[in-house]
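Take a look at this one; I'll ask things after.
Every protein chain except one is present and positioned as in the full complex.
Chain naming follows the written order as A and B, and within any one chain the residues start at number 1.
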Amino acid sequence: MTGPLTATFARLYGASGWAALSAIGFVLFVVFPALNLAVSPDSAFHVSAYWITLIGKIMCYAIVALAMDLIWGYCGILSLGHGLFFALGGYGMGMYLMRQIGRDGQYRAELPDFMVFLDWNAFPWQWWNTDQFWWALLLAVAVPGLLAFVFGYFAFRSRIKGVYFSIITQALTFAAMLLFFRNETGFGGNNGFTDFKRILGYTITTPETRMVLFTLSGAVLLGTLLLGRYLVTSKFGRVLAAIRDAEQRVMFCGYNTLHYKLFIWTLSAVLCGFAGALYVTQVGIINPGEMSPANSIEIAIWVAVGGRGTLIGAIIGAGVVNGAKSFFTQAFPEYWLYVLGLMFILVTLFMPQGIVGLFNKWRSAK
Amino acid sequence: MAVGEMMTSTTAPPRDGVDDPIPSSSRLHTPGQLDATHGVVLYLDNISVSFDGFKALNNLSLAIDTGELRCVIGPNGAGKTTMMDVITGKTRPDSGTAFFGQTIDLKQFSEVEIAQAGIGRKFQKPTIFEHHTVFENLELAMKADKRVIKSLFARLSGAERDRIAEMLALIRLTDSAQRVAGLLSHGQKQWLEIGMLLMQEPKLLLLDEPVAGMSDDETERTAELFLTLAGKHSLVVVEHDMAFVEKIARKVTVLHEGSVIAEGAMDEVQNDPRVIEVYLGR
Partner (left out) sequence: MRGKLTITTVLLLASALFVCPAAALDRAAVEKLAFGEGDERLEAIGALVTEGDPRAAIVLGALGDGELQTASKRVIIVRGAEATDAVTGEKLASMPAEREDIVANNRLRGAVQGALAALKLISPDRAIRFAAAKELAGGADAGMLPLVKKALDKESDADIRTLLTHIAASLELKTGDVKTRLAAVRTLGLSGGHNAKPLLLSVLESETDADVRLEAQTSLKQVDERLLWGQRAGLLFAGISLGSILLLAALGLAITYGLMGVINMAHGELIMIGAYATYVVQNLFRTHLPAAFDWYLLCAVPVAFAVSALVGMVLERTVIRWLYGRPLETLLATWGISLVLIQTVRTIFGAQNVQVENPAFMSGGIELLANVVLPWSRIVIVLFAGAVLAGVWLLLTRTRLGLFVRGVTQNRAMASCVGVPTARVDTLAFGLGSGIAGLAGCALSQIGNVGPDLGQSYIVDSFMVVVLGGVGQLAGTVYAALGLGFANKLLESWAGAVLAKIVVLVFIIIFIQKRPQGMFALKGRSVET
């Protein structure tokens, strides 16, 4: 049926929006691969593996930012523990990647190095079937989703909102971080997983594999953007925004707000898990530090800097903040925390609408 | 009035037996479906609610007939809003019974279920969706299948658009349809909320100070609207504006310190010495 489909597409973005998306898609799927693989490394136009990995990583973060914007910008739920779902996704895929090291580890054993080091003889229960890619991917999205569902169900049912909810999500990720730091939990303790060799038979460090993962991340990002756009322009999105503004009223209109919140919350967690799985393949390491409360709070600032409630703002914010982080931690490492901290303060005080808001103001002022 | 007519709902099971032509004696009553055919649409008996030792409602008893327009008056702190909280399920009473029709025990259901069963409430302070347009406010309130899965794929049909257009005309906001609701005047916001309430096609409307802050003209129109709604809908109106109450009320209930101290026609109540003492003044 082409009728409703084209109507849907028309609803998502106007002509200029689609043009911009196509241009970005072109850059991601054509230009970058060309400049990285086809152009020789000596040329000035060559895009190095470093940049590919960095941009790929930031795209994964952008997916998380989109997920955060959906629950915060459009539903008013500020989660300070979303990094947990991201990290769980990373660990899920990480288990597969660890299995794929096979006997090429330091100890030349079937079990991963950290298990040999701990004198274990067999994989713990959670590693079952993780040598299968599809199962690991399923874990990477289903475990965060399930955790989010259970947690969200109990939290939203008790009408916990606002600051209390945020604090509890922080406590959740903190508790999980403590758990994963323990060696007994079976996830590598404070070293986590690293030293990956292969994925689906391909060596993980070749330029070709990197490029595939890069373009895949880009595709998922664009797909998430379109999905988000669909959601927020639908009636569902309008109900969500109404819940953000006046939840009582929505309930009295006859909507079961618990279901709505639970849906977007779980979806958000699943997206984060997926992003985590993509992330770990490109960055090559996952450890419990990803679950730290600080990481999760940073996600919120990406969205705030870009402009919450705009979707595109989340992507911009993730890019700007992580780009700045990459720059500062290399050039002026002692100053990065100052910059980040000031960003938090100044954005909340003076730029409540974020970069997108500034842009809109500038456009309407012309 | 088109808004009063039953609209065929999409997939939700019919909850309303009022317009069913089959005589009641041969119907099987299903718990959860409203049965207001016996004349009483709201029944409160000895409802008591206390907050931390303070008794907000003290053995309150009240009965509203189907199609009635009842006014509830009383001084501040008499328990009027708490009574509405109990009816809509926002507060659970410590004791007493509350029934909507013959079959729906209000103590058992959640706020959402009660709203879906056909009780609509307008709050004291106009509570609308400030960041949505007037049109969207009405669209969201409209009686429909309100489940998540339906909202994800919902499309406004022609009939639904017509209904919204009719409502916009009724509440005189046709020109502001695409305006962000937060920018409306106070009186306009009150009307929008009344419009949203009507979009839900409730059987019982609870209106908490609906004309507060309205101009005389707007108050006049509100009175007219309520009078036309009565009969097809049942209304409970809480108000302080005595002129307004006189205009619309047939029967008035006076609340004081959580219980009913007088009930009857307007002039009876106005001349009741107790009422004069606690509320109206000499």
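Here, a contact is a pair of C-beta atoms (placed from the backbone, for glycine too) under 8 Å apart; a residue touches a chain by one contact, two chains touch by 3 or more.
Bear in mind the structure is a predicted one, so any value in this text is a computation, not a measurement.
Shown as candidates are A:G223, A:G323 or A:G341; the residue that touches the absent chain is A:G341. Of the options A:A34, A:L138 or A:L178, the residue whose C-beta touches the omitted chain is A:L178. When the missing chain is restored to the complex, the residue among A:K161, A:K197 or A:H259 that touches it is A:K161.
Of the listed positions A:I301, A:I315 or A:V356, the one in contact with the omitted chain in the full complex is A:I301.
In the full complex, subunit A makes contact with the omitted chain through residues 78, 80, 151, 154-155, 157-164, 166-168, 170-172, 174-175, 178-179, 181-182, 293, 297, 300-301, 304, 334, 337-338, 340-345, 347-349, 352.
We adopt the following convention: only the chains that are shown with their structure count from here on.
Centroids built from CA atoms put subunit B at 45 Å from subunit A. By the touch rule above, subunit A contacts subunit B in their complex via residues 4, 231, 234-236, 238-239, 241-242, 245-246, 248-257, 259-260, 263. Against subunit A, the residues of subunit B that register as touching in their complex are 88, 111-112, 115-116, 120-121, 123, 127-132, 136, 139-141, 143, 146-148, 151-155, 196, 200.
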